[in-house]
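Left out: one protein chain. Kept in place: all the others.
All chains are identified by letter, namely A, B and C, in their written order; residue positions are counted from 1 within each chain.
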Amino acid sequence: MDELRLCGRQARPRTAVPVGPLSFGESFVVIAGPCSVESEAQLMAAARAVKEAGAHALRGGAFKPRTSPYSFQGLGLAALKILDKARRETGLPIVTEVLDPRDVPWVSEFADMIQIGARNSQNFSLLREAGRGPRPVLLKRGMFSTLNEWLSSAEYILSAGNPNVVLCERGIRTFEAYTRNTLDLSAVPAVRELSHLPVIVDPSHGTGRASLIESMSLAATAAGADGLMIETHPHPEQALSDGDQSLSPAGFGVLMRKIRVLRGCWEGLA
Amino acid sequence: MDELRLCGRQARPRTAVPVGPLSFGESFVVIAGPCSVESEAQLMAAARAVKEAGAHALRGGAFKPRTSPYSFQGLGLAALKILDKARRETGLPIVTEVLDPRDVPWVSEFADMIQIGARNSQNFSLLREAGRGPRPVLLKRGMFSTLNEWLSSAEYILSAGNPNVVLCERGIRTFEAYTRNTLDLSAVPAVRELSHLPVIVDPSHGTGRASLIESMSLAATAAGADGLMIETHPHPEQALSDGDQSLSPAGFGVLMRKIRVLRGCWEGLA
Amino acid sequence: MDELRLCGRQARPRTAVPVGPLSFGESFVVIAGPCSVESEAQLMAAARAVKEAGAHALRGGAFKPRTSPYSFQGLGLAALKILDKARRETGLPIVTEVLDPRDVPWVSEFADMIQIGARNSQNFSLLREAGRGPRPVLLKRGMFSTLNEWLSSAEYILSAGNPNVVLCERGIRTFEAYTRNTLDLSAVPAVRELSHLPVIVDPSHGTGRASLIESMSLAATAAGADGLMIETHPHPEQALSDGDQSLSPAGFGVLMRKIRVLRGCWEGLA
Partner (left out) sequence: MDELRLCGRQARPRTAVPVGPLSFGESFVVIAGPCSVESEAQLMAAARAVKEAGAHALRGGAFKPRTSPYSFQGLGLAALKILDKARRETGLPIVTEVLDPRDVPWVSEFADMIQIGARNSQNFSLLREAGRGPRPVLLKRGMFSTLNEWLSSAEYILSAGNPNVVLCERGIRTFEAYTRNTLDLSAVPAVRELSHLPVIVDPSHGTGRASLIESMSLAATAAGADGLMIETHPHPEQALSDGDQSLSPAGFGVLMRKIRVLRGCWEGLA
């Protein structure tokens, strides 16, 4: 294990990370919303739906890391303005991904939480810039990252001055092709052993299949995750990206009801 | 996908697999006990402890698949006699692994359920022999098996005449070295989509770390697994094999209490 | 590393393994022939073609390990009789796979070398039976085997009394799907560091693509492999198994000419 001076568990047992009115690590947080912001109508519909179902924060991509340069790359600033409008209407804090270190300062004006995605989990320039920024960071595990590498990436952010990091397990790449990635839920209790940072789970990228998201969300909750990140879209079949792994508003509503029941049970267990 | 004529979901929605007084797929089944039968004293102590904590079946290895020929290979027939004694005393059905097709007939005299381990998941001679045998089969997923390969291995058993197969997810091999394997809990709902066979989870091999077993057992339960297989040892620190991933009787007792609470909750969700 | 008393390099620097008139480890050996023996006409055509092109031994499967029970499983005894006929006509020693420990004694009557395939690389009953048998063993690396596990499997054979083991790298399973497996050529020099056993390479299974076999055969030769195993079929497009990764007689002839040139060069390097 590389040295984890600041994010290691020896530093403290648990941390709470405040994001707007929320506190990751203290209460269970569900972030929901579409993969990409595609239009104002789409994002506002998604925002209202997830708010109504009980989500605590809104996600939506303005800059999309796409394998091919010819795929939809996101709406950029226009998306951020739409997210801002959704926040004003729903009160939900905004989580959005940054791909370029130059974008951290100005995107921080719009976002309540900056996401660093799996492909950038060892983009050390971006990690350092996020560490110098004013916003809490949602740090996804790389699809190829060991636990030690993931936590060392968090250490880059903390050591640059920003103590507010939430980890997000989103599946690792394996030989299994039925699922888009293999969701490694053992990372939740393992991170607890190694670090004081909160850890949430993204079963949407972790499975790549809408039909598996509810089960994996319940499993993540029972494993002790501090929250979930769920892709939802008003019309998954029309999504410009990740439609196969997006829940409809109705599916998300069912999931939220089950999560609430399970959390009630889980708190009794602990 | 290879053809799954008999174990595919198109054949029927769900199956119940009877093992002694138990019915996998109808009620939640916990199999517990040591990796290896090491002595009568050890096995009887383990059997009493898991019985008292509420386990439904007893596991114990008589033939051990060990990487090195110089490692403890199991007590063979002597172990089976000890398992038989434990069954008579506790009433718990016995689950034990077979490594060689020639052993299926006579081991079936002692065991209530035959286990085929991860290393033999594509040992087609053994699968066929188990398919001709009288006992239900616990078929572990190979550490390198895709879902399709795992289910095709079940198809070998069913097509040889034995309809009683229970699948067991036990982790796949990945790059992550913190855990012994990566437990793929998405296999639980994925198998549900593809097959009517019951599926249980082995978090002991799936993680290789006693400290992670409770969380992963709760997660498997919430994911909808039909049961669990847990390594327990009266004195894990003295075990001849797999001590690092074995629960003590006390730890297993705590786990069983939590599982019961969670199952109560889970049945309310469905 | 597990203990490698007999196959470890500390026991001796290099071993020669005699197979009929051949000596693996002393001269470069090319084993060629079809995946499966499909008919006398097919096998005899293949045998004559590979003999003419300069192959040293003939492969042909009588028992096929197939993912699905509904796929072609091999002709069994009939295939062995055809292989025997081909040996008598061409003089090429025969290499054929055994799947079941019960088959080792009688298949040894027909084969000059027994192959243990990737799926059985940790079938310890089969390894032990091959270790008690009279024939040299071609031990393929499991698609999930570490070097230590592979060599420990060889140790099972040696410790059961049979010193004649040749290792065969045939690719490991990874996330890359362009190739059927990922051929790990670093295993060739790595095995040299760890063991005295000869090591050959199977680029047919290692890549799964006929178009890549020539390049990977040359690479294996340059890496210092003791030989190659190449699937060839008189009519690859009609093969009952593995047609996509089989060379035609013409393609195999070109390959053999290049291998001879490269071997001449390589011997000058060493």
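By definition in this document, contacts are C-beta pairs under 8 Å (C-beta built on N, C-alpha and C of every residue); 3 or more make two chains touch, one makes a residue touch a chain.
Everything numeric here is computed off the predicted structure, so don't read it as measured data.
Among A:9, A:85 or A:173, only A:173 touches the chain left out of the display.
Of A:148, A:211 or A:248, it is A:148 that touches the chain left out of the display. Per the touch definition above, the residue from C:54, C:224 or C:243 contacting the chain not shown is C:224.
Interface residues of subunit C with the unshown chain, by the touch rule above, are 144, 146-148, 172, 174-179, 182-186, 188-190, 193, 206-207, 209, 211-212, 214-216, 218-224, 258, 261-262, 264-266, 268-269. Interface with the hidden chain, as seen from subunit B, comprises residues 173-175, 177.
For subunit A, the residues touching the chain absent from view are 2-3, 5, 65-71, 99-102, 119-120, 122-126, 142-144, 148-149, 152, 155-156, 159-160, 173.
Throughout what follows, only the chains that are shown with their structure count from here on.
Taking the mean of each chain's C-alpha atoms, the chain whose centre lies closest to the overall C-alpha mean is B.
For the touching copies subunit B and subunit C, the fraction of interface residue numbers used by both exceeds half; the interface is of the same-residue type.
For the pair subunit B and subunit C, the distance between C-alpha centroids works out to 34 Å. Listed for subunit A are residues 174-175, 177, each touching two or more other chains.
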